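Right after this comes chain A.
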Amino acid sequence: MNEIRLGAIFVLLAGGVFFTFVSAVGVIRLPDVYTRAHTASQTDTLGAGLVVAAVVLAYGVETEVIKALLLLVFIFITNPTAAHAVGRAAYEEGIEPWTKGDERR
Partner candidate 1 sequence: MSAVGFALAGFVIITAIATAMLRDTLAAIIVFAAYSLGMALFYTLLLAPDVGLTEAAIGAGVTTILLLVTIAKTTRPRAEKVFTAINCPAATLSVGLVAVLLFTVGSIPVENFLGEATPVTGAAGTPGESVTGHYLQSTYEQTGVTNAVTAVLAAYRGFDTFGEAVVVFAAGVAVVVVLHRGEFL
Partner candidate 2 sequence: MSGSDSIRPYTESEIIMTAVRIVAPFVLTYGLFITFHGADSPGGGFQGGALIGVVVFMLAFAFGIAPTREWVGSGLMTALAAGGVIVFVSVGLGTLALGGKFLEYGLYEPFLGPDATKWGMEAIEIGGVAAIVSGVIMALFFLTAAGYASQGGEDV
């Protein structure tokens, strides 16, 4: 039982790290501010979610679990809002989104 739990925690943590890493790769590879805002916030959300899930599993039933879940709730509210704020600021500045065939990187 304990081994299964440990394995699950490991898998969740690895998944979280993987998605966070992919998001970092995306920020470097994607061409403009809008597409980068996509990956910077979104892949992060799942990464953080998986890590919090690992924390929940590691603690078992305690008040810390409620706090971890609350953390997840706030990430889900604030993370997309931050991405939206970035995209919006770019749009207000009049930055045109990159389209296919545009050489600008």
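A few notes on this one:
We take it that a contact is a pair of C-beta atoms (placed from the backbone, for glycine too) under 8 Å apart; a residue touches a chain by one contact, two chains touch by 3 or more; residues count from 1.
For anyone wondering why these and not others, all candidates are chains of the complex that A comes from, given by their letters.
Computed from a predicted structure; not experimentally measured.
Note on chain A: across 1 or 2, the candidate touching it in the complex is 2; the others do not touch it there. Remark: chain A residues 74, 77-78, 81, 84-85, 88, 92, 94 touch candidate 2 in the complex.
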